[in-house]
Structures are given as structure tokens and as C-alpha cells.
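All protein chains of the complex are present and in place, except for one that has been dropped.
This part shows chain A:
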Amino acid sequence: MKYLLQRIAFYLFTAWAAITLNFFIPRLVPGDPVQALIAKFQGQLSTQATQSLYVLFGLDKDKSVWQEYLDYWGQLFHGDLGLSFTFFPTPVSEIISDSLPWTLLLVGITTIISFFLGTGLGVLAGWRRGSWTDGLLPVTTFLSSVPYFWLGIIAIYLLTGPDSFFPSSGGFDNGLVPAFDQYFIPSAIRHSVLPALTILISSVSGWILSMRNMMVTVSSEDYITVAHAKGLSDRRVAMSYAARNALLPNVSGFALSLGFIVGGTLLVEIVFSYPGIGFQLFQALGAQDYPLMQGVFLIITISVLVANLIADVAYLLLDPRTRKEG
């Protein structure tokens, strides 16, 4: 318990550091978003409007950086992430809450499926070493080294087209309104198949490889020989002795990959123009949209930290050696 509190304190400190960096880094980027907005409105803004935009964005030059920093924290605690420049005047929190579910559903589900499928196959391949499953290894090595956005581009090139079942971009058909009805849901699923398969194919191989290698390593441990000598069934030795120990590194890898659900598949979302949070970040970068960038980075930071905390807790539960006495 004390250990856990220590970890939580550590993560709070990390969160503070990350949020502070998050505040400063966009301000170090050269360029001015108000100028970008003026260009966007093609000179139709008056001087007063420009001035009030500076104030509205928190960019009025009278304020010191310190004051801005304090204001930033104050707003954070109110859940106010500012107004987006690109989608002016939509609040950033609204943009994020619109795009987050897309990413969470697409990448979240594929990450979970990929982990369980890959780990299961890895256990099999590691335990039945020397059988036909070894033939899969070159394929998985190849797939795990292929960048998934490239796989996505290939998939779009080969599988989409005017007559194809698979749409090449977007999260749902144009003309539909997001709602839980019989038109929207099938359309959303149809749009998610290719991006999901792309992520699945490229990430499942990594799980297979790491789990297989751990199984092979663990299989030569003394306690595996003892388990065989004890006359336990092959299944019990494979699961309770070999896989149970081989799983440990994979579990922490899984918890970390949960943290990358939000930010890690940016490129897939860009390739498929999928309305998730990565795509929003991409647009925000192009438009020097500080508040949106900060908002997205904040979400990514928090999810990575939460995932790390989950990894710590999972390790505590799974590996008795990490539990401290007393």
C-alpha cells in the first residue's frame, strides 16, 4: 500500500511536469495563431477584433508568462481548455470529447484484441517450439517491422475504390448524423474495418514474438523441468508454470500500449482521415492551434500516466516478488 502511494505521488509529480512543459512548448513554436486566423478570414477582421482575439486566446502581451501559467492551471481545474483557433469558437474540450470516443473505440478494441490474440498465439508458438508454428515467425517478424501507416496506404490502394465495400476515409458516410441508429452504426463499423485491420495486423505480430520468446526462455527454467517431473499435465505446465511467468513482461507492455491508444496511432487516423483524436492533433499542428494541441497533449499525457499506474498495479497483482513485506 505504501508502495502504491509512493507511485501515485510520483505520477502526480510527473503529471505536473508534463503539464508545465505542455504549457511552454507551444509558446516556443515560432508563428502567431492570430495572424494565422487573420489570414484565414482574409483580412475581414477589424483592428479591434484582432485585439480582442489576442485577449480571448490569452495572448495579450500585457500579461506576464507567470500570470499566463497561473491562469492556465486555473482554467484546467475548471475543465476549460480554451477555445480552438481552427474551429473557432468551439471550445477545445468539446472537440476532444467529440473525437476521443472514435479513437478509444477503434484503437482501444483493436489493442485489446491484438494483445489477447497475440499472447495466446505466442504461448502456443513458444510451447510447441519446433512444430509448424515456427513457420509463422518470419511472417510475424516481417509484419511487426512494417509501419502501420504504410500498411494502411497499401490497404487503401488495394482494397478501396468506387465499387469497393471498404470506404477509403472518414468515420461514417457523409450525410449521416452521429446517432445510435440502424443507419449510423453499420456505416461506422464499415468505416472502421480497414483501419482496425491495419492496426491489428501490424501490432499482433509484436505480441506473438515477445510472448513466444518469453515462453522459450521460461521453458528452460528449472521449475518447468520440476513441473514435468511432478507428472503434471502438459496443459497445466504450459499455463500455470510457463505462460504465467512468461506473461509478466507482456502485461506491462500491454498496460503501456493502453496509454498509447490515444496518441499512438495518429498516422493511421491521418491515412484514413479517421475523425479521432490523432487526426485532430494533426490539424491542430497545421493551424498552429495552441489550445487544441495543448488539450490533445494533455489527454495523451494523462492516459500514458494512467496506463503506467495500471501497469504498476497489474505487476503488483501478478508478481509476488514486487510486493513489499508489511
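By our rule, a residue touches a chain if its C-beta (ideal position, glycine included) is under 8 Å from a C-beta of that chain, and two chains touch if they have at least 3 such contacts; residues count from 1.
To be clear about the criterion, contacts and distances are computed from a predicted model.
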Missing subunit (named according to UniProt) among the choices "Cell division protein FtsW", "Dipeptide/oligopeptide/nickel ABC transporter ATP-binding protein", "Aromatic ring hydroxylase" or "Acyl-CoA dehydrogenase": "Dipeptide/oligopeptide/nickel ABC transporter ATP-binding protein"
Sole residue of A:Gly79, A:Pro138 or A:Pro320 that reaches the chain not shown, by the stated touch rule: A:Pro320
Touch residues of chain A, complete complex, unshown partner: 130, 220-223, 225-233, 236, 240-241, 244-245, 248, 318-321, 325
